[in-house]
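Here the structure comes first, spelled out in structure tokens, and everything after it is commentary.
Complex shown without one protein chain; remaining protein chains in place.
Going in written order, the chains are labelled A, B and C, and every chain counts its residues from 1.
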Amino acid sequence: MDYIAGIDIGNSSTEVALIRNNNGYEFVATSLFRTTGLKGTVKNVPGVINALEQAAEKADIAVEDIDRILLNEAAPVIGDVAMETITETVITESTMIGHDPSTPGGVGLGTGTIVDITADREAITEEDAVIVVVPAAVDFADAAATINEWAEHAIDIQGAIVQKDDAVLINNRIDQDIPIVDEVTKIEAIPRGQPAAVEVATEGSGQTIDQLSNPYGLATLFDLSSEETQKIIPVSRALVGNKSAVVIKTPAGDVEERTIPAGSLTIIGEHGNSVSINIDQGADNIMTQIDELWPIEDIQGERGSNIGGMLSRAREQMGEVTGQDHSEINIRDIMAVDTLVPQKVEGSVASEHSMETAVGLAAMVKTSELPMQQIADEIENRLETEVNIQGIEANMAILGSLTTPGTDVPFAILDMGGGSTDAAYINGNHEISSIHLAGAGDMVTMLIASELGLDDRELAEGLKKYPVAKVETLFSIRHEDGTVTFLDEAVDSETFGQVVLLKGDGEMEPVGIDESVEKIRRTRRHAKEKVFVTNAKRALRQISPTESTRYHSFVVMVGRSALDFEIPEMISDALAEYGIVCGRGNIRSTTGPRNAVATGLCLSYVGDQAEFDVSVPNGLASAVGLTELTGDKQS
Amino acid sequence: MDYIAGIDIGNSSTEVALIRNNNGYEFVATSLFRTTGLKGTVKNVPGVINALEQAAEKADIAVEDIDRILLNEAAPVIGDVAMETITETVITESTMIGHDPSTPGGVGLGTGTIVDITADREAITEEDAVIVVVPAAVDFADAAATINEWAEHAIDIQGAIVQKDDAVLINNRIDQDIPIVDEVTKIEAIPRGQPAAVEVATEGSGQTIDQLSNPYGLATLFDLSSEETQKIIPVSRALVGNKSAVVIKTPAGDVEERTIPAGSLTIIGEHGNSVSINIDQGADNIMTQIDELWPIEDIQGERGSNIGGMLSRAREQMGEVTGQDHSEINIRDIMAVDTLVPQKVEGSVASEHSMETAVGLAAMVKTSELPMQQIADEIENRLETEVNIQGIEANMAILGSLTTPGTDVPFAILDMGGGSTDAAYINGNHEISSIHLAGAGDMVTMLIASELGLDDRELAEGLKKYPVAKVETLFSIRHEDGTVTFLDEAVDSETFGQVVLLKGDGEMEPVGIDESVEKIRRTRRHAKEKVFVTNAKRALRQISPTESTRYHSFVVMVGRSALDFEIPEMISDALAEYGIVCGRGNIRSTTGPRNAVATGLCLSYVGDQAEFDVSVPNGLASAVGLTELTGDKQS
Amino acid sequence: MTDQQAKPVASDGVPQIVIRYVENEHSLVEYIEYGIEEEGVPWRKQPLEDDADQPKNSATELAYQAASDSGLKIGIGVSRDKTLTLHHARLPIDKPVLSVIDPTNSQARTTGTNAARLAKRMPLRVID
Partner (left out) sequence: MTDQQAKPVASDGVPQIVIRYVENEHSLVEYIEYGIEEEGVPWRKQPLEDDADQPKNSATELAYQAASDSGLKIGIGVSRDKTLTLHHARLPIDKPVLSVIDPTNSQARTTGTNAARLAKRMPLRVID
């Protein structure tokens, strides 16, 4: 029997479809292996061979039994991602405390002059309202006793700032109820003698401070002019959503929200015009420029900026693969997304973090072709089997996708991978147009990592792919949708109280992030929406004859990001308003959204055989591949 | 002593500021009462008198001691809201079961021909895969026994559809694990003999079905052509997010998603051009037209539609107040918002609801002026006190808002009420421009009610104003942010397990809605965002000299919707990217965002007095009011 | 009737609803169990001998004892006179969650359903 293998080398995965001629061709095995090395280099060969071995094993043959190997003409595209933060918050003097400790004390708003609890009581005039500062050296019981003593001597104590985690202990031992903020590590940095305000919101959900987070509230408390009110805005905005906070009026200092020079991009359109745009103008502006200058000839980034570095890196990487010079390699698309990233506030008193504005960028490098022939040659050498470079990726993907039941020409595919979002459209005359856009699975992972303040990309990948839950008790977890599952065995004490990834098979991996399940879910979904829904519409618009997304009737989603548990539904939802039939592919009725290209390679080669076990419209393979396909057997 | 009262009659509240001359004027009382009757009619007088009585009591005087009353020239604006559903899902035959019962049985996907469990086993051929239907008359233990018996006789049972809540009981007593959907009330409507597929997702968060909610999955299961796949789209979309579902292939029937003729709007611009637009084109298109035709002369709705009815009603209501003819009354603005409302699916087998597309609309009627004089006359009669109509609302609001510390001219105000969002801007020359837009607190309430499927507007008002929590155990509640509060006393059994409104003071009101806390929170915040953030930007853009939102430097938010615990921060957030200082007002450093107009009335009258206890810039009152204001005492 | 020795903690650790009932009323108990089983929450039974010499425990007392034994703090009591009570160990003993007198099988089942819903933090079904 004749065995033929179709091989799709992608940026992250290498897939194989294996067919044999048993009085007519039939598919006998499918496999997938991690792509080794950069796509388009001979380093891919080990991964190819591994994938072939897996497929051969499933088909109960040896790799040597494969008579012919079909290789895809891989899309000459590399994607990369980077994040550019464009603001930072600097506290030039200790103006605010906004770390939001978990157990503040008391409730309400208090204003007064800052006084150390060790100060001489006689020195405090009775008219002054005071905010008391309690360093770690002072035991909480003593602090409470002192506060009571001062109160007996008619000193108006309005609030307290405490170094240790003692706010509740102190509040329970004093006679009045004053707002107390604790766990203030750098207590020595708080300027004694300055006016301050302390606010603690009432306990309960939705309860956040509302005076210190309102610039006019601060103006009222500190009697600010309108110029001073304008300056205090970064403080009030940093405190929005806090359950407690302290603001101190310092003689010179304030909180500065600086714009970091984030660099600029120069976008050059194919029609000759070009535009320079600063990244801090935000993603919407950048994408508008991309849209107006489309199609893009090249994009350059300012030297020394993060984005400049990323674009260089992407060019270099492509140069490694093709041997071309930097100058011959073009950046054909970028995707920009506005986001917020938690950054440590410089000069902060209690390790505060604030959410800084940032722009996430994905870039796509494209060149004319990849040197697949050297890969083909190497495989031929190693396996002593004939290797054909069978067809370009987009065409093969279309052909393979057509094996999804319910599909027919004309239709479009969305191939959602890691480095790029690709789309192709085949019209009634079997003509195929295709496009590659920057921004796909890797960008989603980066956005999740940035917005949650994670360095660990693997963890971010996990947060992308799996839903989370909170370990509430030793025997139960609460899911994202609020339902509770009871466990058969107790969790261990490191897992208790943690947010965990639910990887299936009952495995729960603690994520070690101090965020709520709801926040993680929102971040994850938002990242997927910003990247894939946007690019789905962009791609479908670009490949439609009328440059309109709503032109399409049928869209099939393939690629491994189409396996995601949320992305296909988000896209279907977004396309529904255009009346588009959109769903995850089901290649050969069995493999879901995977293996489209490898399947298409086999179909296009076999084109002139009489019997086939998947249904493809007559005459199709001939139009997209190399041979005639007649008399398909309908499955 | 001289006592003077400023009275602001609004659509929902009537506010009073009371000042007295004590060698210089000082504010002595503030009060608020519900507005009685339609604003601008003599029916307002009882509410006015009530408010005056409250203020007098707080100042320890009698209403008769008030020497002069200042009335606002109330904005001649009425707002109204309506919802227009533009799609409906009709199941012409029992094609799908998507009610998502809470305890389905088994897991996985099964396809087969529908057979009643009471059928004669001998009649079933062994090759057929079957889906078994279990009516209420069959006890679950018998059903399980029958299934086991059939399985012993090599009948391939792939799934079950059960009338009673017995899925788990049955699954626990049969030998295989098959997907079982239960609580199917109209079991008799399921067509025996037809092909069907049953899917139950694995237990756990994020786990939803993925075959029956994918049109190509349905195409695979039922071997559909691409035309048939296109028709099945409403079924797959209706099942997205379900934990379980059944789809039945019926000979003729399918699910139709019909567009309901929702009527059209005719928008007439002041410059003479007009446009007709169908409501089912969606909110974005409607708002684009409004924007292009701005300023609006009038808007008419198609007779017989909901929107037509609402616009008529608004005109009538204004006509009642002013005595004008319908034809003299113009609709000057509408706000349209895309939304989804749960509607019962017609012809459904198990009382399914689906989310149908709808457009929410707010309209604003404006006329030249309201007959305030008759109100003034009536008050004069009743109290025998002199009544002046002191100034137009926008100017008085500006003046009163300036008593917020940290404000200065030029600046803008956003007055967020119930029926309209109003804005005013005062420039360096003390010239004031103002605008009224449709869409405010009432629209937020309507959107919350519609999206949660509530008839009860009062409940929706509560859901707007207060955060929610879930009563998880007899002694604890879980807040929106995931934190848990332990209660001192047990809740009663009607409150247990319910979502409750936290009204402050420890009061928990069960809301009786079967939605998660997260869903309610999202709906509430989304409604506030769609109405108030949009209108904040619209309003500020229209009143800026350069027709650009980012022109503004200072914005003060007033009105009772500015009391909301979320809205001011959402707006501040949205305006932050423009570098705007935005915060809730603090009238007279004491009353927060309330009483701006009433305070402004007093200030403008008193203009030429030497002493004043609030700080207003020199020369200001003269520009906006009637008298000179010199030598303000700074507070 | 002798009280069985209350086991303070389930030795396997998994918390369960506890049903405590007088032996001859086990037909109702069967339906209670169906209600709990359908909801997927674990449970166990504590049958008591129907000893006519011992003083009768009311369903409320039985339910409270059961709840105190239960790792979920949820108990159902069935007394000799066919009263069904659902209780929680943290409520005052005289204020159970609900009680039904001489219930039908369907009402018994709904009581079981409600015991499980108490554990799953879902609103209770009205017993009609």
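In the analysis below, contacts are C-beta pairs under 8 Å (C-beta built on N, C-alpha and C of every residue); 3 or more make two chains touch, one makes a residue touch a chain.
Every value quoted in this text rests on a predicted model; they were computed, and no experiment measured them.
J.: Under the definition given at the start, what are the shown partners of the omitted chain?
T.: A, B, C
J.: For the full complex, which residue in A:21, A:113, A:388 or A:473 touches the chain that was left out?
T.: A:473
J.: Check each of A:102, A:225, A:373 or A:590 against the chain that is not shown and name the one that touches it.
T.: A:102
J.: Which one touches the absent chain: A:84, A:166 or A:280?
T.: A:166
J.: So that we can see where the missing chain sits, which residues of chain C does it touch?
T.: Chain C touches the missing chain through residues 6, 8-9, 13-15, 68, 71, 89-92.
J.: Kindly note down the residues of chain A that lie in touch with the hidden chain.
T.: 102-103, 140, 165-169, 172, 470-475, 490, 493, 496-498, 514
J.: If the missing chain were put back, which residues of chain B would it touch?
T.: 475, 483-484, 486, 488-490
In this section, only the chains that are shown with their structure count from here on.
J.: Between chain B and chain C, what distance separates the C-alpha centroids? Give it in angstrom.
T.: Comparing mean C-alpha positions, chain C is 44 Å from chain B.
J.: CA centre of chain A versus CA centre of chain C: separation in Å?
T.: 49
J.: Starting from the mean Cα coordinates of chain A and chain B, work out the distance between those two points in Å.
T.: Computed value for the inter-centroid distance: 31 Å.
J.: Could you list which residues of chain C touch at least two other chains?
T.: 121
J.: Can you pull out the residues of chain A that are in contact with at least two other chains?
T.: Touching at least two other chains: 483.
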